[in-house]
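This is the structure I want to talk about, given as structure tokens.
What you see is the complex with one protein chain gone and the rest in place.
Naming follows writing order (A, B, C and D), and every chain is counted from residue 1.
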Amino acid sequence: MIEIKKLTKQADNKLILRSIDLSIERGETVAILGPNGAGKSTLLKVLSTIIKPSSGFIKINGLDLKKDYTEIKKMFGYLPHSSLLYDHYSPYENLVFFGKVYGVENPEQRAIELVKEVGLSFFLNEPVKNFSRGMIQRIAIARAIVHYPEILYLDEPHTGLDQGAISILNNVILSMKAKGTTTLMVTHDFKQAAEICDRIIIIKNGKIVDDFRLEERTLNLVTEKYQLQVEGVS
Amino acid sequence: MIEIKKLTKQADNKLILRSIDLSIERGETVAILGPNGAGKSTLLKVLSTIIKPSSGFIKINGLDLKKDYTEIKKMFGYLPHSSLLYDHYSPYENLVFFGKVYGVENPEQRAIELVKEVGLSFFLNEPVKNFSRGMIQRIAIARAIVHYPEILYLDEPHTGLDQGAISILNNVILSMKAKGTTTLMVTHDFKQAAEICDRIIIIKNGKIVDDFRLEERTLNLVTEKYQLQVEGVS
Amino acid sequence: MTFFKTAFLLAKKDLYSELKTKQVLATMIIFAGLVILVFSFAFDPTNNTTKAVIPGVVWVIIVFSGVLGLNRSFISEQRNDTMQGLLVAPMEAASIYLGKFLANFTMILIVEIVAIPFLFLLFNFQMIGSIPYFILILFIGSFGFISIGTFLAALAANSKSSEMLLPLLLFPITTPILIGVVQATRITLTNMGKLSSALAWAQLISAYDVIFFVLCILLIDYVLEV
Amino acid sequence: MTFFKTAFLLAKKDLYSELKTKQVLATMIIFAGLVILVFSFAFDPTNNTTKAVIPGVVWVIIVFSGVLGLNRSFISEQRNDTMQGLLVAPMEAASIYLGKFLANFTMILIVEIVAIPFLFLLFNFQMIGSIPYFILILFIGSFGFISIGTFLAALAANSKSSEMLLPLLLFPITTPILIGVVQATRITLTNMGKLSSALAWAQLISAYDVIFFVLCILLIDYVLEV
Partner (left out) sequence: MSMNLEREKASFHVTELADEKSTLLPKILYWCSVVSILAAFYFIFIYSDIEKTMGIVQKIFYFHVGSAWSAFLAYFVTFVYSILYLVKRKRIYDTYAYVSAEIGLVFTTIVLTTGPIWARSAWNVWWVWEPRLTTTLILWFIYMGYIMIRQMDGVWEKKARLSAVFGIIGFTDVPIVFFAIRWWQTKFHPIVFGNGVTQKGGGIEGNMLVALFVSLAALTFLYSYLLQKGVSFENMKIKVNQYKEKLREDLEQ
């Protein structure tokens, strides 16, 4: 599904990603771990066409990211640190707008459905600007999946969510996985990573230093491997 | 140390905080838990004079928040969701500036010391705008404690931090506690709450629904009590 | 097809949000009023010679309140990085440009419809030219100004202090349009005898408009690329 | 004591960041140049009567590039909510105001020093008045404009579209100053015979300045309170 070859990203003279090679199968749920400033968010930004790689080659579903980006953009949903929501619009209006942008059929119904799914039905028509951090994050998640994406890029999706919302989110990811969605999730929360992911990638200093499958969903394995790689942790 | 009486906050017609009564002793480390939109951040904002309460009475260290706010402002350090840092300034410049604002002695040395403490010495002189989320959060923490505050208000301080930074933060909080600092920490991360706090407050719908001491630092107790109170989440 | 649909969708979003808050439009109109007021101090409106200044004032109003609106147009996409939201979505940069252009153009037309009659009234201006031609000139002038303006607003939005950068880039680039359009306006308003010269100006401006519009559509890809 | 120290600290921070990026000041100066350009279209500068407009133009330059700088002054505190950082710190609102005022005032003085000689050169203006008096008038005029402007910028910064709101609030409030100052400038530049009248204006403006400055210092608490 995702094929990354020798990807590097340089900002001015600083190397942020150093020759990343990665290949992810359809339907995998991959957690990307790593210390602060490792380049995790940057990797997601490159994949979601938000920034251009300095060199390297990315293929998504057989399409070249450089050329067929319009096709590719339809396929993925992206949840970055910021919410990408219009402040003075309500969740409903936001979701309907993005639904239409992505050409979703019946965007109105989809919007209502999603808002309900993330548990904010009561706030359907209130402007987003007054929402609390967790509420915004919930709507941002809904926005990212409004068009039934085949690929999900999630950058620390659990930030600000309460326990209820975390399990909602995990359920969403798992049910989308059941439908064949590929998920890349950056996180610092090993517990969640162990819970929903079946593959862990550890990035350090812009390089992939570990990459292993998680058959048993054990938190300990993750912590152990992470410690091993990032030992002497900051 | 902190004495809150019948505190309510109303935004337009929406009651966000409903008659909160709370009293916190010097040296306590209190975790504030609660579902999204419960009013936790609002409570911290009121305490840190960022917003005014609609009614109620707050005394900090015997001083009235309404009148002696200049005195009170010197006492607390506040870490909100946003970093409060100047983007184009380096960590050093930021911390020196805030150090001077708070009248810290020898702000230059303090800045270097703090940046080292949060593990970003190598980025001492780079503009903050290029930092990753976790790196910004680290500097934001340093900013909040630049003036050796007696009281700390932390709003989800662990967001975006990697494992190393989390333990740094916890150590900072614990060592400040040893010096008698009172800490109020909003968080969704029960593990951290259980680890460093000795009292847990659960807020739901703008009201304190539970308030208990944590003698044994057990995660299970926290989760249990939380489940009990917040079942059928927000 | 989807190209235009997306553009309309974006324009609709902006205009709808304007309809809800009414902030930008209101400010533009009030600002236009202020400019008129300032000018009425600067030149005594009863003085007959200052009548000659009217065409200039018309365009000063459009330019200054236009800049306000143009600034907003991309700055408003910065909060919560919604611009990224658009860039990540499957739409071409050109259709973002077109959408923004349509929204801005609609707004400036509304401002003109409100402010210009007001100006004429305050300055007691007796129209002796041709209104349809005047409207034509207004239209092509605004078109050029807003199309270049939208483009440069997108460019300036990359800067931290974009609301300062925009006028800096916009004024020099659009002066040819503005010079031409002021001349043409003067003729259509006061001196219909020279109509042919006004039409020559109009043609020149239209050519400039078309060239720049195409250029903008072609180059916007590079501006919005990240 | 700490009051002024904090104010200087804030002013230093702003000016230092300006020294690093040089963006705001450069933009203000270039913008001043552009305003001169725009005016040269509006009035034919070869025409001798338009010489009378020079005092007005001087102030239009100051006002417009001033608004740009004023806008920045508080908008720049919005990114990462640094304004909250200041409000949470143990400083009085008045000292934030004073700090911002000092920074803005310094910048506008620099703009004036650069732009006004240029204006005189470009418009071929022969100075026949008194330079010291002219500078005095400039000083008290700018003082009033910037002190009110800083205050209103703080007020406008609460709005989402503050860069639009500021001119809307600022122009009406400062018109008394501007009218007076244009008159006084005219006299000091071209007609020293009426110097006494200019001085009367200057006194009036100074009084207005002082009243508003005190008022601003008193009221800023309410503006910055959250």
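Here, a residue touches a chain if its C-beta (ideal position, glycine included) is under 8 Å from a C-beta of that chain, and two chains touch if they have at least 3 such contacts.
Since this is a predicted model, take the numbers as computed values, not measurements.
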| item | value |
| --- | --- |
| Touch criterion as defined above, residue of C:36, C:75, C:165 or C:181 at the omitted chain | C:165 |
| Absent-chain interface as seen on chain C, which is shown | 148, 151, 155, 158-160, 165, 168-169, 171-173, 175-176, 211-212, 215, 219, 222-223, 225 |
| Contact set of chain D toward the excluded chain (per top definition) | 21-23, 26-27, 30, 33-34, 37, 40-41, 44-46, 121-124 |
| Touch list for chain A against the chain that is not drawn | 11-15, 18-19, 35-37, 52, 204-205, 207, 230, 232-234 |
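Keep this in mind: only the chains that are shown with their structure count from here on.
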| item | value |
| --- | --- |
| Chains touching both chain A and chain C, listed by label | none |
| Whole-Å gap between the CA centroids of chain A and chain D | 48 |
| Mean-CA-position distance for chain D and chain B (Å) | 40 |
| Contacts with two or more other chains, residues of chain B listed in rising order | 87-88 |
| Residues of chain C whose C-beta touches two or more other chains | 79, 160 |
| Category of the chain touch graph - line, ring, star, complete, other | ring |
| Every chain pair in contact, whichever chains are involved | A-B, A-C, B-D, C-D |
| Contact footprint of chain C on chain D as seen in their complex | 21, 23-24, 27-28, 30-31, 34, 37-38, 41-43, 53, 56, 60, 68, 71-72, 75-76, 79, 159-161, 163-165, 167-168, 171-172, 175, 179 |
| Sites on chain A touched by chain C in the complex | 48-52, 70-71, 73-74, 76, 78, 80, 82-89, 97-98, 100-103, 143 |
| Chain A partner contacts - residues on chain B that touch it in the complex | 11, 34-38, 41, 81, 119, 130-135, 137-138, 156, 159-168, 188, 190-191, 226, 230, 233-234 |
